[in-house]
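Left out: one protein chain. Kept in place: all the others.
So, subunit A:
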Amino acid sequence: MSLAQAGGPPGWSRRIVVLLAWLLVVGLGAVVIARTQIGADLSAFLPKSPDLRQRVLIEQLQSGVASRTLMLGFEGGSVEQRAEVSRAVGKAMRESKLFDLVQNGDVSDWSEAGTWVFEHRYQLSSGVMPGQFTVAGLRDAIIDTLSMLGTPAGNAIKPLLDRDPTGETQRVAMELVPASAPRSEGGVWMSRDAPRALMIATTRAAGGDLDAQAVAIARVQAAYEAAARGMGEASPKLLLSGAPVFSVMSREKIKTEAMHLAVVGGIVMSVLLLLAFASPRALVIAFLPVATGVVVGTASVSLVFGSVHGLTLGFGSTLIGETVDYAIYYLIQARGAAVAGTGWQRWREVHWPTVRLGLLTSVCGFAALVFSGFPGLAQLGVFSIAGLVSAALATRYVLPVLAPDGATGMGMRRHMARLAGLLVRGLPRLRWPLAALGVAALALVLWQGGHLWRADLSAMSPVPRSAQLLDEMLRKDIGASDGGVLVVAFGDDEQAALRHTEAAAARLDALVDKGELSGYETVTRVLPSVAAQTARLASLPDADTLRANLVEATKGLPLPASRLGAFVTDVEAARKQAPVQRADLMGGPLGSVVNTLMYERPGGGWSTLVVLHPGPGFDQGRLEAALAGLPEVQVVDVGRELGGLYQRYLHEAFVQVLLGALAVVVLLGVYLRSWRRLLAVCQPLLFAVVLTLGGMALAQAALGILHLVGLLLIVAVGSNYALFFDQLRTTGRADEDTLASLMLANLTTVVSFGLIAISDIPALSSIGRVVAPGALLALLLSAAFARNVAPGKGPSPQRPR
């Protein structure tokens, strides 16, 4: 500082210290980024502290079976070709060990599962209860089993007859057959209305582990290519969908789009800056704060959140627009120093306070996002704040070292300056028409009211429409529950969760019997609670009792008791069996069922998922009524909860954005210390927001949360322009070169947000479509509403503030 006070360029030692410090920061940031995982799941944009049902939903979206389910179709070719490809791909997928569950209708490898069920039938079967082994119970059960003989099912039952005459294995097996399953043809699942074989699989890797998901998807594709090779032109084509595909696709898309935007944005910006400065050196210098901001912003998000969402990264390019402004202001405003090498000092004294205030207002705006309670938005907030602050600091400390007197070249700036002068002189005449337009826009916005904010969560999804349609089609084919309504049971530990699931299942059984539900799938069919298993085993009679009862029960039946010695032995052995536990199933053939329907909750405790097959008589109200009174069981209507989440999200975002805007206004008020000046600064911002909203309403755009964030950005970015006009008015210093810097800064902002506006990623384009016109309007309106700042005749006296 002492050197700086003496005048002249910064001293060498100071230069070295500043540059080293800066390089260290950027270098450290780069190291952090290199170790960062980039996420792309939209659940990052869901709130952190929702109610129970919403938490269940978010757990499901983030790590539940929905996030791991792949749906495959093999379309075209002959029935035999489709079946062959389906079987081959299914086999390869099962062997890869990358998948928990691979179902394509092929039941050829069920024998292992069947053996396991047979061995544990007295623990698993709901038929095992005290009455079952009385004389009457045995007789009933044996007649039931015999009635299956002499039917196509008989061949499966006959070998078990002597050991399982009461048909417990068959009971468990029948319960495991889903109530609605795809059509089976040629031994595999086929669509009911198209030449398409079907398959469904869940990846073993968690839904959030995108690298592993990408590996699993690649494995499917390789298996398909191997299977279809040699089938020629008419071979069935692979259709692949599901959450993992969407996530991986989104990540790729976000990556390429972010890269694309950065490159195009960089080129356009370079051209603009070259035109303005005609100096490659100035160009490089102008980009340093931007690069610093992006690196520090990304690294900060990584440090705070552990990972960076792809959308947050996408914002790197939006930041370019604002952070490059700092450099532009500096490079232009530090020019023309009386003593060579002191331009930076004058800039620091005259302009830095304004830049700093603009920075603070922006930080206020983004701080609202940090505290919003939505991890995704909080990331955006942290990214922007860290990025802006570091870019501003880089401008403040590094640029003076590199360019003490600002940019040297003049380029096209003289023409820009003339244009700026014309605008600034001409626009105030349009003040009243613009104000009238603003009032009209306000009326339109108020008249549209809530209808304007009709975008939903899916509007943020970068998944293209065609992929969504494919997903819908396969889902319908497979008849897999579209996850519309889920029943989830909880417990503090595995056993509690299982007991609560059994309580729910008992109520669901009643609905099934009444025909109000076609069926449901539950983990307790292969893993009953220890309590249920113990009760079942306790109802098994001892060998003597059973033997005696059998003699009575089989009288007159074609199956004499003398043949059932093995049954008595098996029951006796079962009485001594230890209850089946989750760990026993894990390595076995039914482990995948457990993995799919049961999971450890992120916050501790266990949950099970009951998958419903609603059927034609389904009524959600009756389902909820049936499960009422079981607090550990929740009915989650995914559509309704997502809608509720979004509404809550929107509402909170409104509050946060208003708070952010309020913070900006308070900050401005504190700094300006004048109601009149505050009003003058806020007026153009308010009109810019209203006019932008009016424009969106006219274009009939469905607005959502990110549009809202965009509005806050208009205020945050636009306040810079308004403040400059305020500064120009108070200092009376409005030379055309300064106006040109303002215009250039605005142009870069509008261009960068304009690029985002035409992006394929809805979340980005919705912000761009709001901010690009809004930022332009903010400048024009600031000029229009500013009075007495038109460049006077000749240079105004320069007074440090």
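Basically, contacts are C-beta pairs under 8 Å (C-beta built on N, C-alpha and C of every residue); 3 or more make two chains touch, one makes a residue touch a chain; residues count from 1.
We take it that contacts and distances are computed from a predicted model.
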Chain not present in the shown complex, as UniProt names it (candidates "Phosphate-binding protein", "Nitrogen fixation protein FixG", "Cytochrome d ubiquinol oxidase subunit II" or "Outer membrane lipoprotein carrier protein LolA"): "Outer membrane lipoprotein carrier protein LolA"
Thinking of the whole complex, not just what is shown, which of A:Val17, A:Ala88 or A:Leu149 touches the missing chain? A:Leu149
Sort through A:Ser78, A:Thr134, A:Ser461 or A:Ser518 and give me the one touching the missing partner chain. A:Ser518
Contact with the hidden chain (one of A:Pro560, A:Pro602 or A:Gly639): A:Pro560
For the chain that got dropped from the picture, name the residues of subunit A it touches. 105, 140, 143-144, 146-147, 149-155, 158, 161, 174, 177, 179-187, 189, 192, 479, 512-515, 518-519, 558-560, 613, 615
